[in-house]
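A single protein chain has been omitted; all remaining protein chains appear in their positions.
Naming follows writing order (A, B and C), and every chain is counted from residue 1.
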Amino acid sequence: MPWLSILMGVPVVGALAVAAVPKGNDKLAKQLTLAVSLVVLALTLAMATQFDPSGARDQFSEVYSWIPSFGVHYAVAVDGIALVLIALAVVLVPIVVLASWHDADRPEAKRSVKTYFALILVLEAMMIGVFAATDIFLFYVFFEAMLIPMYFMIGSYGGAQRSYAAVKFLLYSLFGGLLMLVAVIALYVVADKGTFLQPELIGVIKDPATQKWLFLGFFIAFAVKAPLWPFHTWLPDAAAQAPAGAAVLLVGVLDKVGTYGMLRFCLELFPDAAKFFTPLVIALSVIGIVYGAIVAIGQTDMKRLIAYTSISHFGFITMGVFAMTADAGSGATLYMVNHGFSTGALFLLAGFLINRRGSQYIADYGGVQKVAPVLAGTFLVAGLSSLSLPGLSTFVSEFLVLIGTYERYIVPSIIALSGMVLAAVYILWMYQRMMTGPTAEKVKAFPDLNLREKVVVVPLLALLIGFGFFPKPLLDVINPAVQQTLTSVHVQPFTPAIPVTAEKKGAGQ
Amino acid sequence: MTTHYLVLSALLFAIGGVGVLVRRNAIVVFMCVELMLNACNLAFVTFARQHGNLEGQIIAFFVMIVAAAEVVVGLAIIVTIFRTRRSASVDDANLLKY
Amino acid sequence: MGETITFWVLAVVSVAAALGLVFSRKAVYSALMLGVVMLSLAVLYAVQDAPFLAVVQIIVYTGAVMMLFLFVLMLVGVDSSDSLVETIKGQRFWAVVAGLGFAVLLAAGIGNAVIGAPTGLSGAVSADGGNVPALARLIFTRYVFAFEVTSALLITAALGAMVLAHRERSEPKPTQKDLSRARFLSGHPSPLPGPGTYARHNAIDMPALLPDGTVSELSVNRVIARHDVADGHLPDNPRLAQAIRKVAEGAVRTEQPKVVQAVAEAPEVPATAQEKPKAAQAAGTRADGPVEEEGK
Partner (left out) sequence: METAAEIVQHSGGVIGVSWLTIVLPLLGAAILLLGGRRTDRWGHLLGVAMSLASFVVAVLVFVELLGFGPDQRRRVVELYDFLPGGTIDVKMGLLLDPLSISFALLITGVGSLIHIYSIGYMAHDPNRRRFFAYLNLFIAAMLLLVLADNYLGLYVGWEGVGLASYLLIGFWQHKPSAAAAAKKAFIVNRVGDMGLALGIFVIFTTFGTVAFGPVMSGVPQASQGTLTLIGLALLLGACGKSAQLPLQSWLLDAMEGPTPVSALIHAATMVTAGVYLVVRSGPIYVGAPTAALVVTIVGVATLLAGAIIGTAKDDIKKALAGSTMSQIGYMMLAAGLGPVGYAFAIAHLIAHGFFKASMFLGAGSVMHAMNDEVDMRKFGGLASKMKITWITFGLGYLAIIGFPLLSGYWTKDGIIETAMEHNPILGWLAVIGAGITGFYMSRLFFMTFHGKPRWEKDVHPHESPAVMTWPLIILSIGSVFGGGFLIAGNRFMEFLAPAVGRPEEMPSFHPFSVTGLATLALVAVGVAYAWMRYGRAEVPAVAPRGSFLTVFARRDLYGDAINEALFMRPGQWLTRLAVYFDNRGVDGLVNGLAALIGGTSGRLRRVQTGFVRSYALSIFFGAALLVGAWFVVGNL
């Protein structure tokens, strides 16, 4: 069964159907979108049950020749890493659809309501495609094509500064994408294998100098996408101007393509160059962690604040990817998923607040807890997941990243630890300013979360808490894939200084 | 003799070109273009005789037809522009700029 | 020998006419000069074994195309001569440089080329027994497709010209009744007061006095008033001078009734619109250019 093609096909067909809904029947368009996204979710879950973590690396593989003269294939497959990221995307889409129920209705939106929902579905297909592609050319096509729906979602339905934000987002991403295109073509030419299939290109480039240049081409694209400091400034603008749902997809899934690409392409295709650049990347990541957190503390706009926290979190992810230990790799991959849920919840709740108050400024709120305790409570849980409180799944990933990094790079890991404290400062200070204290005059009439909003938030929080106590299902899928990645990078596995013998360990446990 | 015809053709072409560049009345500019086309035709006819081949004359014939069509459309455009702008100066139609 | 003489005579004539075409101030002269060039070229074609083309040149170019040019010139206005002041900086200088450079380069190139005696076309046409049958054979055999395409081009061009030049009437033509109604609605059913009526002057630039003694600002043509203000020819009487100034500034603007506006066909250019209210008051007497007439 061509699972992945079906997964991509269903939302595309759905998008066409939604676009064909007659004008003025917005509700039907919304319901149709929700139904399609739920179907995709169900299909993905069905596929996930068939996934065998201990089996071959690439599963559900499909390879068809696309442009034979250049060796371009329509080739899709998933390993554990891609699977969880696809799962992240398809879980978030129905939630975003439901959360954005009225986001596109606003009078200042430039395009019709159904277009917004059709764009979400198109984006969903592309998100699945980009994670599933095993042909580098196909990956590149999805990588760039994803920009188009997102550009329109920001530029047509966003806030006051949406044009600026959308153009900035597009230009930044295109800049990185074009560098990557050069590297993709160069890789094809230098490798001289007549194919773009990623598995066949592993270990082909031997010359260190070539590796470094190609690595940089890919890496800068991914660093812009991720975004890694100092390529990050597009994110706060884009996230702050995008409607909440689009912001969730942007920060929650689209940006993960950057870190996923680092793991899948930068590390596997150019292992020597990756090792050469590791100190630089780790340094940038650590700067990003601390810097993003500090700048987040100073924000007055909550969406920008959340965006900056994401920059800090992306620092953790890239650090985990480039630490090249099994723990850090698993942690980074898990972090990608958890961050999607955590930041998704935060953005959506921020969106609900903004819908009520009509302002993104923290100073315009105060004492929300008193009038809308459920809203405040869920906001707190989402915030706590952002500061990686144990018991929430973000903690597991952050802990794995930090401990995995510590196995190889002690000082960066210790500096990154300070991100924990800073995270507490930015989240709790925001909570204090917005939710506690005397209730602000304009906040007094706030309704609490309605049923639709609860349905949006509850699954996210449930996932965060559930995987916080029991991350095994995800880790079991991720670990083998990360191991295989590290094998192709040829790194020494970590061994403790005084390994406690297995027998003792067993007895001790 | 052929050389003379060709030089004459080149001269007429250059004069037509200069005319296109210096005149502002669209109709005169158009006439200059016609002059250039005619200069080309002369060259074609000359080459036809030079090489003993009728193809040159055929192409000159087609040039004439196309030129006629061009004149018809071009003059219609000039008339339309004149109707809205009250001017036949090519410099006045300069909206398509920075 | 005959050909040499013909060539030199016609070469001098055609170059001179071409220069005349470029440099004559009036467009009509240019058109005539172009006619001269075309005729000369027709003769040169004939000399060069191309009798068919020579005839076509005269019929199509000198006959049809030149007439079209002249026709359009008449439409646009024969007397509209170009101002010879160059507005684009350096355009003229660089145009001449480019033209000379082009001519010199091309002429030098042709002069340098080694060209033998012409083959002549007698061989090519002998099989068909003449220039015209030979051309006809080629056109209707090898070039028949191009020929048909060209015919399509001509039809398209004709249609295009019609579309471009045609102007749709969006409202029915105003009847006598409409015009009359418009005239009464305008508030001035009577003819405009003639200049100088009840006045101490009867010059055309003096406003009329109405029976109640007030100054009628409507009685002075704005263009004339402007000239007066510009040249300082204002009457001593301050009331009259004031009225003329007001007219010149365009402060007096009578509202046109709707129908009249429709009749005036809402001119696209506001500048012309301002010229017209006076004329429009006379319901239908319009100062439109000849193109407008052609458009109907």
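Just so it is clear, contacts are C-beta pairs under 8 Å (C-beta built on N, C-alpha and C of every residue); 3 or more make two chains touch, one makes a residue touch a chain.
Everything numeric in this text was worked out from a predicted model, so none of it was measured.
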item: Shown chains touched by the chain that is not drawn here; value: A, B, C
item: Touching the absent chain when the full complex is considered, from A:Ala77, A:Val251, A:Leu384 or A:Val489; value: A:Leu384
item: From A:Gly177, A:Gly329, A:Pro412 or A:Pro459, residue that would touch the chain that is not displayed; value: A:Gly329
item: Of A:Phe117, A:Tyr291 or A:Phe352, the residue in touch with the unshown chain; value: A:Tyr291
item: Absent chain, residues of subunit A that touch it; value: 168, 171-172, 229-230, 232-233, 291, 294-295, 297-299, 325-331, 367, 369-370, 374, 377, 384, 389-391, 395-396, 399-400, 402-404, 406-407, 413-414, 417-418, 420-421, 424-425, 428-429, 431-432, 435-439, 469-472, 475-476, 479, 482-483, 486, 493-500, 504-505, 507-509
item: Touching residues on subunit B - with respect to the absent chain; value: 17, 20-22, 24, 90-91, 93-98
item: Touch residues of subunit C, complete complex, unshown partner; value: 88, 91, 94-95, 98-99, 101-102, 105-106, 108-109
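To be clear about the criterion, only the chains that are shown with their structure count from here on.
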item: Chain contact topology (line, ring, star, complete or other); value: other
item: Mean-CA-position distance for subunit B and subunit A (Å); value: 63
item: For subunit B paired with subunit C, centre-to-centre distance based on mean C-alpha positions, whole Å; value: 18
item: Distance from subunit C to subunit A - Cα centre to Cα centre, in angstrom; value: 66
item: Residue ranges of subunit C touching subunit B (in the complex, touch as defined); value: 3-4, 7, 11, 14-15, 18-19, 21-22, 27, 30-31, 34, 37-38, 41, 44-45, 48-50, 52-53, 56-57, 60-61, 64-65, 68-69, 72-73, 75-76, 80, 82-83, 86-88, 91-92, 94-96, 98-100, 102-103, 106-107, 110-111, 113, 115, 118-121, 123-125, 131, 134-135, 138-139, 143, 146, 150, 153-154, 156-158, 160-162, 164-165, 167, 268-269, 272, 289, 291-292, 294-295
item: Subunit C partner contacts - residues on subunit B that touch it in the complex; value: 1-8, 10-19, 21-25, 27-28, 30-32, 34-35, 38, 41-42, 45-46, 48-55, 57-58, 60-62, 64-73, 75-80, 82-86, 88-89, 91
